[in-house]
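Every protein chain except one is present and positioned as in the full complex.
And then chain A:
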């Protein structure tokens, strides 16, 4: 049998960070090549840019009232017009981007790990653990999410943070269901048996073997859910249970604008378009990720 000279093994190890970034670069490249997901990327990029640069770009203070110039139609001075208190709508939209981004970010980091943990633990252990965890999930799932969020916010008191908590509480069950279903499909796989034979603890198996397998579909699902999350946040804002005035949250802007909707269309139209674009972008991104997150795509180099 020919032996491979061991010298080859002492080649300097490649730097770690770039290797970790290769899959990310591949995914972005893949998304960029399809027009629909590229649109999603652009809108998401714009949202992040707006959130970061909003305070610099905004022509006016979003809270500054100017009672001399209320309900002004779009013009050179106020591109998107002004609202009933004379505040510049463009500036408010720009500041609102940071709020939307904060909702998305916080909901994702709460919902992803909770849903993943509940689903993988239920799926891996099965039996009674599965039954208990899934019944709890069913209870949360059996309420329409907006109604459940409403109940939570009503109990906790209306505020943006409470709205985020309420949305998170209603958004994790579908993720948990998905992670459990995925886990069930490969918990009997030979590579899980091999990991058990190596002495790996259940926690280690779940973290190292099961979570990486569930991650793509969970990420896709989270991205697709973001559209719903944004709409729910806007809905709560609209009902006065989310962000409180004078915060420039997009849903709340529509809520206050609706009284003047007939005469001053710009009050609801621009925040409405913003919400539409962002939720559409997340839907398209989710669809693009479905194609991009395939192991052969991710690890190509």
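The rule is short, and it goes like this: a residue touches a chain if its C-beta (ideal position, glycine included) is under 8 Å from a C-beta of that chain, and two chains touch if they have at least 3 such contacts; residues count from 1.
To be clear about the criterion, contacts and distances are computed from a predicted model.
K.L.:
I notice the complex is incomplete. Of the names "4Fe-4S ferredoxin-type domain-containing protein", "Xylose transport system permease protein XylH", "Sulfide dehydrogenase (Flavocytochrome c), flavoprotein subunit" or "Glutathione import ATP-binding protein GsiA", which is the UniProt protein name for the chain that's not shown?
P.N.:
Going by its UniProt entry, the chain not pictured is "Glutathione import ATP-binding protein GsiA".
K.L.:
Touch as defined at the start, partner being the missing chain; which of A:37, A:72, A:145 or A:209 qualifies?
P.N.:
Here the residue in touch with the unshown chain is A:209.
K.L.:
Which one, A:195, A:236 or A:284, makes contact with the chain that was left out?
P.N.:
Residue touching the chain left out of view: A:195.
K.L.:
Write the list of chain A residues that the hidden chain touches.
P.N.:
Looking at chain A, the ones touching the missing chain are residues 1-4, 6, 8-9, 11, 14, 189-191, 193-200, 204, 208-209, 212-213, 295-296, 298-299.
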